[in-house]
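All protein chains but one are shown at their positions in the complex.
Every chain is named by a letter (A, B and C) in the order it is written, and numbering of its residues begins at 1.
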């Protein structure tokens, strides 16, 4: 297995609605990465996965946060692959904890890494390598419970180094600031591991703040050309409560509020029902949330 | 050997003359990388190495071009590590050929790679890994003559992959567009492997087109913070005949002219004498070259 | 004049004082970020703050709630991707000092931030996990650990070893060939512990004012070694307290009032 030459599989970027993108590109049982490192987290896309009731997903993310709490609590997730699962600056992800500790709403498989390992796995996937190498994991208990962390010897120095397998998601979902009408995507600020996650995946969905005539990207900007991107969907504000640099700030208050919403199964379920399942799209979600 | 934690070794960036930088940071016998991929080639610094008569250097570069021809023909070089040695769009490097084919002015050791291998070697060095992994070299004769290309098996899939040792130059020399007064360096356009080459090295010298009060770099610009850079030297036009995007274009005519200058030992020697050895710095070199 | 301050404030200030000016510093959220920014606004103005979100040389005016708040990238000297941050910067050996918190710590400064109680598969409490902690512990020049001092945290045996400190003590870390020197101090709300030069066992070297050695020993879940001469931490200066409180107030204001 040498991976897939992606030029065989991809057509031009496809500018569609988010609903169509999720319907066409996320299937029950898929390995899905919704990436974003505190910034540009694809919340709108995550909501839509819940709304469409996708099942048995293996979800990958370095920093699963509130959106993964929503997916897990809604029963979409069979397995999680991650390196830090918390509500940043606030505390626990109660739905993740409830699934791991008490099998609610169903048992969840856990494949646990550290950040450098996850980053190396995405980079290996993007580079069509079967594994990545790093200085890490030596002497930690993570290696006892994750047999996808191995050690190899440097063929030159004999040093012992960690090896982790490549991430090759079925579909990667990200949020970016801009796309042009051809589907070229630009992002800036904290850009995380999103480029690697898209390049490692078989399919991809990119939600953006706006679609413009011309990106007017500065030299060496982080741009994903249209021919490596799948669906492109304009969803204004689609990273809320995360942020989109140059558009809106992180809504730290909502992250704090999530602690109360998610603590208890009934409150969580009622909130999800009202705000996600009974709304037709992200715009309606925002209206309901704001009590309009 | 796990490399050196560079925070133990470095002080703040040091804004000096180029002459001082080369005197203090390049020593006889050093492993030196003067990087640049057609763009931003550190010609002025290369001249200064010739001018100061450095000896027994091991010179690394993906694309050794005219400046390496100058270094080799001037007898500065003991060994060359490279992946493509030519005058881009013009033809041979006559001084490189004369050294390899006829030992003039002295024999030269050759360690030969391919581009992806060299890139992986720099990236491994920057990452403090002892080696890099790539899909390459399989079935080629390069592996017969270079014992620093080895093969390893993926611990997950069993696939055979190439492994190359990290580059860890004693000193890396690059040219960039701008630095600020603290020594933060910015470059844009074709940025090549320069960031990796600097981060992989024990010491570094960066010549720049100008030193400014504030870089005003756009988000995610390629910036090397002052505390990972050694000497910073303002040398206007210091990439000539290569180019500095935003400042001046590549002087393709000079690259063509080099073919005649370098073809013959005497012409080369006389040209070097007049333009490099008998000039005190890059500014004087330019004046002599332009017949002023 | 005697100042009033909390033990958490003392812990933050004691941690901040350990920061050398000009050092590149890997900063986590919470107390490490508060200590680092306090240092930057007092004795160490040229400290280089690196957050794992990829922001290098960040100069936040308030403490970020998340590790990738917008102000970090807006004020940074450089913003790089996550793979680059972990490969070229942290693993590259460019970071002098890493700051870690922990849920549990043992006598060799190994830490747990993964699970408490039960089994790994079915824990009593599932914590967020390693994040970047184990590679910070491996690759930074040295590591400072800060956490509140009590028997639930200072344990004889970790429920899970997330990030390696001095492992089994002695030369067990250097045998593992990790680039960094490992933890050099543990700063708590009661005092400061430092690894013994040979055995690497954590030893109480300082108590904060008003704290007794007996109190620290009682709050430690193993037979705590105590230095022959235990110093007393200088209490917070007026300036340190004022800057820290101002920082915290501005932070609270900045993070409230939305949604």
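Definition applied: contacts are C-beta pairs under 8 Å (C-beta built on N, C-alpha and C of every residue); 3 or more make two chains touch, one makes a residue touch a chain.
No experiment lies behind these values; they were computed from the predicted model shown.
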Touching partners, among the displayed chains, of the absent chain: A, B
Option from A:29, A:53, A:225 or A:246 whose C-beta touches the chain left out: A:225
Listed residues A:126, A:164 or A:205, member touching the removed chain: A:126
Residue among B:227, B:243, B:268 or B:282 that touches the chain left out of view: B:243
Touching residues on chain B - with respect to the absent chain: 37-39, 62-63, 82-86, 88-90, 92-93, 96-97, 100-101, 110, 112-116, 119-120, 122-123, 134-142, 144-145, 159-160, 189-193, 195-196, 222, 241, 243, 245, 249-257
Touching residues (missing chain, whole complex) on chain A: 2-8, 12, 123, 126-129, 184, 195-196, 199, 219-221, 223-225, 227-228
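Just so it is clear, only the chains that are shown with their structure count from here on.
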Chain whose mean Cα position lies farthest from chain A: B
Chain centre separation in whole Å, for chain B relative to chain A (CA means): 39
Multi-partner residues of chain C (each touching 2 or more other chains): 73, 79, 87, 91, 139, 177-179
Residues within chain B bordering two or more other chains: 2, 128-129, 219-221
